[in-house]
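Reviewing the structure listed below.
One chain of protein is taken out of this complex; the other chains stay put.
Let's turn to subunit A:
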Amino acid sequence: MARSIAFRDALREAMSEEMRRDERVFLMGEEVAEYNGAYKVSQGMLAEFGAKRIIDTPIAELGFTAVGVGAAQNGLRPVVEFMTWNFAVLALDQILNTASKMLAMSGGQISCPIVFRGGNGSAGQLGAQHSTAFEAMYANIPGIKVVSPSNGYDAKGLLKQAIRYEEDPVMFMESEQMYGDKMEIPEEEYYIELGKADVKRKGTDVTIVSFNKMMKVALGAAAELEKEGISAEVIDLRTIRPLDWKTILESVKKTNRLVIVEEQWPFASVSSEISYVIQKEGFDYLDAPIRRITAADAPLHYAPNLVAAALPSIERTVKLVKEVMYLKK
């Protein structure tokens, strides 16, 4: 039986189900307990699990991240919530220099099974310091995995997988703008393996790859293109690291054209990596250059028109698809 629940509810169900299963799992972060979550993801969890396992922290990202990382090394399975990934930059030392490298530095002795999660990327007119999308930066780091789901169904399955089965640090990137999105989600438990992209829409003329909330742009563009008789296949990466490029390649073999839509800054972005691997593995299948739409190569400004101008849009995606198809307009 499925019922319609919000993205935030799906995340909560994922955490709660895993916490009921495993005493070692706990949730820590700013405002996760008594405030019921800055974005209400953890609403009601304090009441169910108590203060030992749903833990409010002071505003000290480096400190509580370090506590999570140390706790994971010493047998627990923490879920650490960042109010936004923008604040996690303060904790990057613990993620990059400790968590991601611990297994390697210790010659395989000390692992760090921990999930970091929170809102990521732009979320309206929040100004430069609350609007960065971090998938590409974290995806650069060996030793960790990076997940960035686009809907509640995927988010729940992926988060459950990360908490229960992943023994390596997982960066789980959500979006403040998707927390309210509703979707039919089964009542039965399910898990989704990390590292598997998902074809969200079948098509034959062009492949559009995206992830997180930019999937709305990709799917919106595909719907527009359909009206004009263009059949776009839309692939949702779901996991950024490891990257499931084989699913993209299989699609490109069929469509011979690839457009990537993402909210990263352009330099060394997710689209850069995809473009490299697809030109290498699929050179003979390409009928046009691989093209992309990223966020503008600038901090995100405040004014609404500047936000719109800086981020990918359905309009620009439709136009770019037509370019790679060598169509007029």
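As a convention for this text, a residue touches a chain if its C-beta (ideal position, glycine included) is under 8 Å from a C-beta of that chain, and two chains touch if they have at least 3 such contacts; residues count from 1.
Assume contacts and distances are computed from a predicted model.
Comparing "Pyruvate dehydrogenase E1 component subunit alpha", "Phosphate transport system permease protein PstA", "4-hydroxybenzoyl-CoA reductase subunit gamma" or "Na(+)/H(+) antiporter subunit A" against the UniProt entry of the hidden chain yields the protein name "Pyruvate dehydrogenase E1 component subunit alpha".
Between the chain not shown and the residues A:Ala47, A:Ala60 or A:Ala268, the one that touches is A:Ala60. Considering the whole complex, the residue from A:Ala2, A:Ala47, A:Met105 or A:Ala298 that touches the absent chain is A:Met105.
Although one chain is not displayed, its contacts with subunit A can still be listed: residues 26, 52, 57-58, 60, 62-76, 93-94, 97-98, 102-111, 113, 142-143, 166-168, 195, 242, 277, 280.
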